[in-house]
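Removed: one protein chain of the complex. Kept in place: all other protein chains.
Chains: A, B and C, in written order; residue numbering restarts at 1 for each.
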């Protein structure tokens, strides 16, 4: 008999973020989640190593993609008890990501048995949309 | 009258990599390039901050995506004199990326006036394909 | 001196649909549009040639992709006076598309000078989301 997976709360995910070497390095902070609406949001503060060019406060696209992947992942992961494998990920860069932080919100569009599709929007400190992501994840219990 | 852009050699790109805060952090090393064939390759060594879980030698998907984006970018960038904006990017994760380094090779599939499409393959130390990327870039002179 | 492009109304687009051999074959019907909100929606009725297997009322994925592309295209096209080139297109199939018709709604996420990004959601007759698309278009005046 299989047990229902433990749903994760914000503090659980923050602890997982802090424990992961790469996510910890990015310094992601959980902003909120809603299990019923299948939404999850987090913030990525700027640190000098994340800049595209030194002193510009513009995030390199790599950390933006990493942020999108992780926020999308935990929109599913919070339902199944941990991070899940990413099958594939699409990123569209809409504007330069400039500022002291960027925020992302993920919403699950479809959670199937073997695959799940998640949309992720990323906003700058001025509230403007800077990038969008769409990921397919493998929602097996972590 | 517009001047032809300066084509970049391996040492030029390595200097640009080292100067970029994020690419420098990733520690990317240029492996080779071929202007005529429009191919470019590089290596990303493992460092502890890039791991998915501490001590596993498995790269987190974020650095893999960042690596793919950067190698694809410079397959165009080497022709136009510097890094170019990424319009969008698709990453497919095929196997866990485990080892002391991963290598990527990019090939330009089509270089149009306003957009260029590049394929990027990523291999583990054992030569197995671990991820593939396809990116659309804006190939204006940097 | 360049002239502002003529914005298209529903009847203009319907006439363009009917004139295009392939879109006319698909039989697309304009449902509505909102220039200010940058949204456009249309319906694709089932016809026997569009089925995956005869008699199942399930649309083949090809017409679904074609429908997504066209509806996304005219969410930009209605602002610039005609159909625009698709740079690339991503389709996620979430559920079988079964029924006498499917509906799609497109929303422009970002309209830049040289590229525009559009999201397209497709719904079955029961209102369930059956597929999602995201396209990058070249929004030059048609």
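Note that in this section a contact is a pair of C-beta atoms (placed from the backbone, for glycine too) under 8 Å apart; a residue touches a chain by one contact, two chains touch by 3 or more.
These numbers come from a predicted model, not from an experiment.
When the omitted chain is restored, the residue from A:20, A:41, A:66 or A:136 that touches it is A:136.
The chain not shown here is touched by just one of C:41, C:88 or C:115, and that residue is C:88.
For subunit A, the residues touching the absent chain in the complete assembly are 87-88, 90, 114-115, 117, 136, 138. Mapped onto subunit C, the footprint of the missing chain covers residues 19-23, 25-26, 48-54, 60-63, 65-67, 69-70, 85-93.
Although one chain is not shown, part of subunit B still touches it, namely residues 90, 92, 94-95, 109-110, 112, 117, 119, 129, 132, 134, 136.
Following the convention adopted for this analysis, only the chains that are shown with their structure count from here on.
Note: centroid distance subunit B to subunit C, computed from Cα atoms, is 34 Å. Centre-to-centre spacing of subunit A and subunit C amounts to 29 Å, using the average Cα coordinate of each chain. Among all residues of subunit A, those that touch two or more other chains are 90, 92.
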